[in-house]
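As you look at this complex, bear in mind that one protein chain is not there, while each of the others sits in place.
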Amino acid sequence: MSTPDNNPADTPSKTPSKTPSNTPGNAPDAARTAVGTATGDTPWATGEEIIRFQDVTKRYGRQVVLDDLCFSVYAGKHVTLIGPSGSGKTTILRLLMTLIKADEGSIRVEGDYLTHEERNGKLVPAGERHIREVRKKIGMVFQQFNLFPNMTVMRNLTEAPVRVLGLSRDEAEQRARELLEMVDLTEMSAKYPSQLSGGQQQRVAIARALAMRPRILLLDEVTSALDPELVAGVLDLLRDIAHHTDITMLTVTHEMNFARDISDCVMMFDHGKILEAATPEKLFNDPEHTRTREFLNAVL
Amino acid sequence: MSTPDNNPADTPSKTPSKTPSNTPGNAPDAARTAVGTATGDTPWATGEEIIRFQDVTKRYGRQVVLDDLCFSVYAGKHVTLIGPSGSGKTTILRLLMTLIKADEGSIRVEGDYLTHEERNGKLVPAGERHIREVRKKIGMVFQQFNLFPNMTVMRNLTEAPVRVLGLSRDEAEQRARELLEMVDLTEMSAKYPSQLSGGQQQRVAIARALAMRPRILLLDEVTSALDPELVAGVLDLLRDIAHHTDITMLTVTHEMNFARDISDCVMMFDHGKILEAATPEKLFNDPEHTRTREFLNAVL
Amino acid sequence: MTWGLWNNWMLPGIWITIQVTLYSAAIALAVSFTIGTARTSRLWIVRFLSGIYFELFRGASALVLMFWLFFALPIAAGWQLVPMWAGVLALGLTYGAYGSEIVRGALAAVPTAQREAGIALNFTKLQRLVRIELPQAWPEMIPPFNNLAIELLKGTALVSVISVADITFSANLIRFTTTESAPIYSIILVMYFVLAFLITRGMRVLERHAKAGVGKAPERSGGLWSKLSLRRGRSEAAGAITAGGAR
Amino acid sequence: TRVGSADDTEGGNLLERLRDQGTVRVGIAGEVPYGYINDEGELTGEAPEIAKVIFERLGVESVVPVPTEFGSLIPGLRAQQFDVVSAGMYINPDRCRQVIFSDPDYVMLDAFIVEAGNPLGLSSYEDIVASGARLASGTAYAEIDYAVAAGVPRDDILILPDQVAGMQAVAQGRVDAFAGTAITVREVVARNAEVESTEPFQPYVDGEPAIGAGGFAFRPTETNLRDAFNAELHRLKESGELLEIVRPFGFTEDEMTDLTAEELCRP
Partner (left out) sequence: MNWDWEVVEEFLPRFWDGVLVTCQALLGGTLIAFTLGLVWALAQRSNLVWVRWPVNAVTEFIRNTPLLVQLFFLFYVVPEWGPSMSPLATGVIGLGIHYSTYTAEVYRAGIDGVPRGQWEAATALNLSTAVTWRSVILPQAIRRVVPALGNYVVAMLKDSPMIAIIGALDMLGEARFFSAETFQYVEPITLVGIAFIVIAYPASLLIRALERRLATY
């Protein structure tokens, strides 16, 4: 695994600013960096740059899963990743969530390096403390819900706020109740996950992620483990969140209608590369690449 | 478990003849017995009656899996069983192979009762000896191949002929080599099953069943555990066997084209009953029952 | 057997056996969790040292260790343990080594997804272990721990050879006084069996509670035989985590 | 739990502590008639009965038995499991290096448990060598060394846990003879008609008679207690009370002695 120290290409030429420095003015430039093939309008590339992948490469053994990837996501925007199976979509989310580490390149969240920190002007591998500080900004919802089966719904929602954010149990429960109301599961708070349907579990999982008040929410095919009749409920909830909060969303989904509804930008992946990125109107109606067209024909 | 003794309806009115007594003359009659709904031509009901199910009922707990079933199969004919999942097709083959026992009714193979024998004119539960004698006439190929993993291909093919038929090892190997040539696996004889692909394993399993020179071959969805690209090879082999030997075949399959190719008769099952039996031309093109039509629409 | 023998020796013997079982089980449990979790540590040195403990005490014979603690340690170290504690320590340390394998196995069986969910919620490693992984692994540990507890109960008979007056010791004494061997040994074999049976019953209750605690339905009980059968699980052939505390 | 190690007071203050507690723990090996638990579950035997009298006179009312295996008596004493070994333990130089002894309260010859009628005519260790008979003895019994000294190969001696096992082994024909002290043997054969005791005989080691004289053992630091104990023991001997105490256990005038521990400890 290479660190920025032994990989000069990766070391940023200018010291990254701790406070977000991107202004609307340099957004198009960032967008170009982000997606080489982005053409025409880039309305999603405005505001504060909140996630930045720079030359990120990830390998498993000899297989290159992400290939020298660059892109940025801007605060409050909703970006959807689509692409065939194995193209590396999940890998991106897992890198961001620090569940895995990149082999090359750097990832920044609000200007902070994810796995490195500056000390005396030098970039060194980050300590647990720094990583947890950055990670606080990110929440994730998994395909398989991954609720804690040993805790009631209420405990699932309050455990992390209490233990990690240091909220009092009362505060945490208050917050949890609000969230349960939002996901329409008020009466389930004393149940265990195994007593809920898949759709209910996924709604709890979304609430659990939101309970940490993340600035960024990662959603990895959150409906694909659900029975068809339960999908709509979860998608409606996510639509709600997308339209009524200013949370930045990075979504992997196969639900194209949903992607069209909520996205500011849709990125098409193939073989660990971004094939094209565009507004949903553009990408779904008039894709640049034949590969994208094929893919959309297959899934729509 | 009921025996003929405590179930009068089941005791045959005439003593079954040891030697096959059915002549072409009484075949249509037998066919009527066999399938109540058989209409029009019954070209498969000619020749020697080799299998006869009479009033066979099989239950698992309170579930009736086969419901008072009657049918016959004639020597050298190829009969295919189709029907929805759970309709009892596998159960018929397993009854014939004496892997399970019927609750009521009798099954005869070449006139011999499968699980009973006559002694001094009385029908008594059959001894191991009798059962093995009747079973010699039947071979079976399973969905999951069930090759013996602890033996080479050659041993798989020779073990039973040597131990059961009393062939010398040389004879048995000679026979095995011929069969391996037939299934096109000559060079595999020293390999272990785990070193073969699924399709190859299934071809060995077919050869293993044929090595016992059975008069009847039972085939239970022999291709459904195979990867799609391997199915054709196995079906071709079975077509070959169907067309070039005089072996009686009782096949369960979802491959309708295959069924059409090889069958003299196709029987449609539903809920443990034969819905209709007819030549493949008739059944596939002009089924009597709407249920059959629905089923065919679903699978074709 | 007279009332005097029974009252002065056998009843206290039963109590001693129960005490030795409980104390050594407590030590074994502590060792199991310490070593078991240490063996999943990220730090190689922790893994290495706990691995050494595991191999050492899994290879050691409880009886030999007990002798060593009783006879050799006082001379080697200049201070000695009360005999019962030599026995308790020897049993606790050796059976703890087997127990650590149970803990490690059960922790490894917790889905990685749970660990990842914990990371996504920003729990520390220790919080994940204590709040997520151990509570989920716990119900899975109970059946093998049941088997281990029975092995431990059987092991307590060894303390009799360092003159701790447990059931077996009392039986030897009574055999000696009455010069009758058959009745007393038959009786105490049944006693041990009854104690083992009680342990199993207790563990079943514990398991039901633990399973309910993770929202799982209690395992339906089998027929009469499974009620009488004291062993749980079928790990024998797998060879990984095993009942055989004697391993 | 640690057991406090012996204190540094010159000669030890154990006696005072025992007086305070009112109890003394005596180690016994479960050997009839020296020290054992009787049918009623109570402590008795030649040595415990003497100990009861002496400790009473020393101001310690209650004597609590700690049964242990013979081989563990000395380690157990040193490990403070009990305060006195009251098992009729023989005094010999090896043991004197580990513990200190009171003066002996009896002397004892050896005897064998043999099949009824003594078919092999065994009456000494030399007879065992000559006849090739199979010999057994108890764990850590002094008789083992006597037999070895007489020429019995050590590996041929079956070591059994105690004389009851020895009696059974002889009765079942597993061994031809079980060697023990005359009184042990006398006592145990009384319970089984299939076996009998030989006449007591004097064992020899290197031509010297090996004197089996048993006493009470104390931790080496506790000389004060030992001396106090000795004083009372001598008084019992002089008054003849000693014989009266031990007579119920099969002891006679023959077993009384004036030997001292010092003589017996001399290598």
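Structure notes:
A, B, C and D are the chain letters, set down in written order, and residue numbers restart from 1 in every chain.
We adopt the following convention: contacts are C-beta pairs under 8 Å (C-beta built on N, C-alpha and C of every residue); 3 or more make two chains touch, one makes a residue touch a chain.
Please read these numbers as outputs of a predicted model, since none were measured by experiment.
Seen in the complete assembly, the chain not on display touches B, C, D. Although one chain is not drawn, the whole complex shows that of D:129, D:158 or D:265 it is D:158 that touches it. Between the chain not shown and the residues B:135, B:175 or B:282, the one that touches is B:135. Across the interface with the omitted chain, chain D contributes residues 71, 74-75, 94, 97-98, 139-140, 145, 155, 158-161, 165, 168-169, 172-174. Residues of chain B in contact with the chain left out of this view: 97-99, 132, 135-136, 138-140, 142, 144, 146-151, 159-160, 163-164, 192-194, 208-209, 212. In the full complex, chain C contacts the hidden chain through residues 55-56, 58-65, 67-68, 71-72, 75-77, 150, 153-158, 160-161, 168, 171-172, 175, 181-182, 185-186, 188-189, 192-193, 196-197, 225, 228-231, 234, 236-239, 242, 244, 246-247.
Here is the rule we go by: only the chains that are shown with their structure count from here on.
Common partners of chain C and chain D, by the touch rule above, are absent.
Nearest to the overall CA centre, using the mean of each chain's CA atoms, is chain C. As a whole-number value, the distance joining the C-alpha centres of chain A and chain C reads 46 Å. For this pair, chain B with chain C, the centres built from the Cα atoms lie 55 Å apart. Chain B and chain D have CA centres that are 85 Å apart. Looking at chain C, no residue sits in touch with two or more other chains.
Listed for chain B are no residues, as none touches two or more other chains. Residues 1-3, 5, 30, 36-42, 66-69, 72, 75-76, 78-81, 162, 164, 167, 191-192 of chain D touch chain C in their complex.
Chain contact summary for the complex, chain A toward chain C: residues 97-99, 128, 132, 135-136, 138-140, 142, 144, 146-150, 159-160, 163-164, 191-195, 208-209, 212. Against chain A, the residues of chain C that register as touching in their complex are 111, 113-114, 116-117, 119-124, 127, 131-132, 135-136, 213-216.
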